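This report refers to the structure that appears directly beneath it.
Missing here: one protein chain of the complex. Every other protein chain is in place.
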Amino acid sequence: MSHYRELKQECYEANLLLPKFGLVDLTFGNVSVLDREQAVFGIKPSGVDYAKLTPEDIVVVDLEGKQVEGKLRPSSDTATHRRLFLAFSDIASVVHSHSRNAVSFAQAGRAIPCLGTTHADYFYGEVPVTRPMTTAEIEGSYEWETGNVIVERFKGLDPLEMPGVLVHGHGPFAWGPSGAKAVENAFALEIVAEMALNALQINPQAEPLAQCLIDKHFLRKHGAGAYYGQKG
Amino acid sequence: MSHYRELKQECYEANLLLPKFGLVDLTFGNVSVLDREQAVFGIKPSGVDYAKLTPEDIVVVDLEGKQVEGKLRPSSDTATHRRLFLAFSDIASVVHSHSRNAVSFAQAGRAIPCLGTTHADYFYGEVPVTRPMTTAEIEGSYEWETGNVIVERFKGLDPLEMPGVLVHGHGPFAWGPSGAKAVENAFALEIVAEMALNALQINPQAEPLAQCLIDKHFLRKHGAGAYYGQKG
Amino acid sequence: MSHYRELKQECYEANLLLPKFGLVDLTFGNVSVLDREQAVFGIKPSGVDYAKLTPEDIVVVDLEGKQVEGKLRPSSDTATHRRLFLAFSDIASVVHSHSRNAVSFAQAGRAIPCLGTTHADYFYGEVPVTRPMTTAEIEGSYEWETGNVIVERFKGLDPLEMPGVLVHGHGPFAWGPSGAKAVENAFALEIVAEMALNALQINPQAEPLAQCLIDKHFLRKHGAGAYYGQKG
Partner (left out) sequence: MSHYRELKQECYEANLLLPKFGLVDLTFGNVSVLDREQAVFGIKPSGVDYAKLTPEDIVVVDLEGKQVEGKLRPSSDTATHRRLFLAFSDIASVVHSHSRNAVSFAQAGRAIPCLGTTHADYFYGEVPVTRPMTTAEIEGSYEWETGNVIVERFKGLDPLEMPGVLVHGHGPFAWGPSGAKAVENAFALEIVAEMALNALQINPQAEPLAQCLIDKHFLRKHGAGAYYGQKG
């Protein structure tokens, strides 16, 4: 029997949250879940329909990039996930979606400004966008280099305070301490993208929130002083 | 047995209208319902999934802010609700949502102009937006102060004629004489926000309705001369 | 037994198409169906929830405006419907909705330009918008006068070639030779409003279709030379 049954189950369930939250069309998108002790992660197989996905289909890959379980090919974005797991030591799940409003910001090459408290509840400041990738990066190990431009953009940023990013001309990646939480962050990213897009239509000069209000909302939900939700 | 069974039931049912009307995502949003005689209100517990909410989960808080029934923490926005119940003597329910188009106006820092009769059927003029909160307010009793900036903005306004507001950079609050009616007002606020956003895209110089047309529509549905709907 | 059983049934069914097509929120909107021989029309009662509507609830009103059957009050917009039935001798059903994109154009005070063949399949040219109503009209017999400004706007227009209109600052009315067809026209109006809004965002200088293309599409579906669909 598989050593990775629980990991695959969590990864399977997190992948199914993508269509549930309306974050994917067709076979786009994928979620990975990491077992940092065993240094392996489960990830969606490439191009498989969500309606037909089973826990057994989840592919297990180690942090060196070697496939250790599963008959199917892993997601073509596997190297990006792996790069993020190696760079961001406190995350346990990565989500890539093509959710429409977040993609729109990525295609516009614009960060999502922090215009409201919904945003600040999840993202501690503007959601950054990477620089465009170079020809060498695109023609080289493209998916690994996609992870690299994210990591480069996060110099000075804490991935737990900013659990998402837009890859320039491509789309969003989000992450978190579990599969379910990473997908929730991906969903929040889509919502705040929609609201920011609309707010900028209403008022192109809309101002980002004051820092103290960002602090208030982010810290109301995160860290030692959090008081949102029920005690753990 | 609880003294507040009916109150909790009404509050529970009103909270379930939020996802039914598409006004909330995730665990965002909350409805409170007041029993003004007993000087207590029921409110959604903080961070609880709507799909798992039960009438027993509703937290009962008195108008001094003391929790008088319920095992769960009340919504983190409880003090805002309480402030509104104290200031607006004719309302019996408050709704806070993160509905997307209303939030977009709040993030844009713009009132929703009264561009059409759908708006005037529910809101007697433009839906106001509060001023940004000060650092002292944000770092102080934030949720109570959120209520205060709403109350400040309503000097000279009648909360029954204007059953909603946008908190700057945050989102909408709405209210009414019952839980169901307050949620209906929150839903109407979202609809008129969407229509105003689109109308301003089509014609940035779109003019507010003439006052006599606002009068006509608002008074067709409200007050002694109302003739919309069936006799009570 | 009612003389109007079939009329009420058709009217009931047509009203239920409004929520089915997503054209109404809450209790907004209403459909009437005319029996021109008997000179009476059925119409939705005012403010009744679509989910609770029954065929028996349909109110029957004659062309003089007298209620001839039904215990409930007819729609507050009844006089507008009546005005249109009197003026437009070839129509048998009127629909009023608050569908969001059509309302947005009405609130913007702009006609919907005929930018594409989808539009020309249903509306033979731009969908007109009425002039704003005067104070005297608003404070007088408002709903009757609403019909009057529509009729005024249709001088020189054929209501069968242009089965819809936007009332300035209010919303769309549509009509047709049957309840089902009138609702289909209301739905087409909403779709073409959405597409026109988006097309104008992409290209504010988007040009209306050439007249010969409008002719081609409208006449492909209407009149003696029609060849769309199956033979009757």
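Letters A, B and C mark the chains as written, and numbering starts fresh at 1 in each.
In the analysis below, a residue touches a chain if its C-beta (ideal position, glycine included) is under 8 Å from a C-beta of that chain, and two chains touch if they have at least 3 such contacts.
Since the model is a prediction, treat every value here as computed from it, not as a measurement.
*Asks:* Given the contact rule set out at the top, which of the displayed chains would the hidden chain touch in the full complex?
*Replies:* A, C
*Asks:* I'm checking contacts with the chain that's been left out. Which of A:Pro19, A:Pro55 or A:Gly169 qualifies?
*Replies:* Missing-chain contact among the listed residues: A:Gly169.
*Asks:* For the chain left off this view, which of C:Val60, C:Val95 or C:Leu209 is in contact with it?
*Replies:* Considering the complete complex, C:Leu209 is the one touching the chain left out.
*Asks:* Which one touches the absent chain: A:Leu72, A:Ala87, A:Ala180 or A:Leu219?
*Replies:* A:Leu72
*Asks:* Using the document's contact rule, name the residues of chain A that touch the chain not shown here.
*Replies:* 25-28, 45-48, 72-73, 76, 98, 100-101, 103-110, 132-133, 135, 138-139, 142, 169-171, 197, 200-201
*Asks:* Going by the touch rule given at the top, which residues of chain C touch the chain that is not shown?
*Replies:* Interface with the chain not displayed, on the chain C side: 115-118, 184, 187-188, 191, 194-196, 198-203, 206-207, 209-210, 212-213, 216, 220, 227-231.
Heads up, the rule we're going with is that only the chains that are shown with their structure count from here on.
*Asks:* By label order, what chains touch chain A and chain B together?
*Replies:* The shared contacts of chain A and chain B amount to nothing, since no chain touches both.
*Asks:* Residue numbers at the chain B-chain C interface: does the shared fraction exceed half, giving same, or fall under half, giving different?
*Replies:* different
*Asks:* If you average the CA coordinates per chain, which chain's centre is most distant from that of chain C?
*Replies:* Chain A.
*Asks:* Could you please state the distance in Å, as a whole number, between where the Cα atoms of chain B are centred and where those of chain C are centred?
*Replies:* For chain B versus chain C, the centre distance works out to 33 Å.
*Asks:* With chain centres taken as the means of their Cα atoms, state the distance from chain A to chain C in Å.
*Replies:* Using C-alpha averages as centres, the distance is 46 Å.
*Asks:* I need the residues of chain A touching at least two other chains; which ones are they?
*Replies:* Expected reply: no residues.
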